[in-house]
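Entry: chain A
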Amino acid sequence: MPEETKGTDPVSPEPSSPAGAPVASGEGAGSGAKASAETSPSSAAPTVPPTSVPAAKAEVPSAAKTAEPAAAAPAADKPATPAKPAVPATGEKPTAPAAAKPAAAKPVPKPEGPKPEPWEAELVTRLRSQYGSGVKEASTYLGQKYLVVDSSIVYEILLRMRQDEMFDYCVDITAVHYPKREAQFDIVYILYSFHHNQRVRVKTQIKDGERLRTVVGIWETANWLEREVFDMFGIEFDGHPDLKRILLPDGWKGYPLRKDYPILQQDQEWVHINLGIESGQ
Partner candidate 1 sequence: MSERTDYLDLDTKDETFLDATELVLNMGPQHPSTHGVLRVILKLDGEKVLGTECVIGYLHRGVEKIAENRTYAMFNPYVDRMDYVAAVSNGLGYCEAVEKLLSVEAPPRAQYIRVILTELCRIASHQVWLGTHALDIGAITPLFYCFRDREEVLKIFEKYCGARLTTHAFRIGGCIYEAYEGFEQDCKKFCDAFLPKLDEYEELLTTNRIWVERTKGVGILNPEDCIALGVTGPVLRASGVKWDLRKAQPYESYKDFDFMIPTGLHGDTYDRYLVRIEEMRQAARIIRQAVDGLPQGPIMAMVPKVIKPPVGEVYHSIEAPKGELGYFIVSDASTQPYRIRVRPPSFVNLQALDKMVRGLLVADVVAVIGTLDIVLGEVDR
Partner candidate 2 sequence: MIEYIKGYLSTGTTPGEAGNLFWATVYILLVIVGVSVAVLCMNWLERKILAHMQIRLGPMRVGPHGLLQPFADALKLLIKEDIIPHDADKLVFWSAPVVVTMTAFTTFLVVPFGRTHAVTDMNIGVLFMLGVSSLGVLGIIMAGWSSNSHYPLMGSLRSSAQMVSYEIAMGLAIVSAVLMTSLQTGTGTLSMIGIVEAQASQHTWFIFKFFPLGFLAFAVFAIAMVAETNRAPFDLPEAESELVAGFHTEYSGFRWSLFFLAEYSAMLAVSSIAVTLWLGGWMRPFPTWLGGSTWNMAFSFLPALTFFVLAAMCFLGTIRMPKIPQFRIQTIGLGTFGALLGFVGLVLLVPAVSVRVQDIYWFVVKVAFFMYLYIWYRGTFPRYRFDQLMKVGWKVLLPTGLGVLIATALWGLMPQLSAAITGVLQ
């Protein structure tokens, strides 16, 4: 680590929410960046003698783990962008060096992590009015907007986003695997609207084996992206024109990006079959 960070005193014993309330970067990216520049104290922080490095190690995880929802700050209804971190970071203010020592022991004072805040916009209202509880959540996190919707209506929502709300560019489709949850997979559609200069993530949760309807008919780009999700997670898409493995060879076993996928076993098996020796891994 560089000298500059060695001196960082990340233990901020202030229990209150960070000084600058989360500034959702409104009205385009430029002002968002400006706002963050004002509120972020980190830029010009002086170097502090490296005294509390162990404390930092101990403190930050606890802070993060026990993070709880904070008071909602007014969310921007303007297009927000993932431009700049708008929220002052946790444990960044070297306010009281004296407090560094006991801070680690105390469970209560913790720097608040940024919290998702409800996202209120006309778009959300419209969607809510039509789909009701199908739209489970509409929030912003670090200025980035996302919707969590029920897997049964995700196709309609996406179609609507494309046709009525002008989200004409599907940036990415991906999935996240949570093996301990009942609905194991998060499918994430990252959408962008050239018209609004706005990015929205639409998330849905599905169980293992549950199928989703393909969005290739909405955005052509979804073709390969869905194939990759299938390849890596084994999630099948109904109506996809050519759903087969894309990055891995056709005969591959298993879905590598699932959390329970053992790399070593696969490797050993392959080496054993193809080379006739035991793997060296």
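Everything below uses one rule, namely that contacts are C-beta pairs under 8 Å (C-beta built on N, C-alpha and C of every residue); 3 or more make two chains touch, one makes a residue touch a chain; residues count from 1.
The candidates were selected such that all candidates are chains of the complex that A comes from, given by their letters.
Bear in mind that the values here come from a model prediction, so they are computed numbers and not experimental data.
Among the candidates 1 or 2, the one in contact with chain A in this complex is 1. Across the complex, chain A meets candidate 1 through its residues 1-2, 4-6, 8, 10, 29-30, 33, 36-37, 40, 42-45, 47, 53, 56-57, 60-61, 63-65, 67, 81-92, 94, 113-114, 116, 141-142, 144, 168-172, 174, 176-177, 188, 190, 194, 197, 199, 201, 216-221, 223-225, 228, 232, 239, 241-242, 245-249, 256-257, 259, 261, 263.
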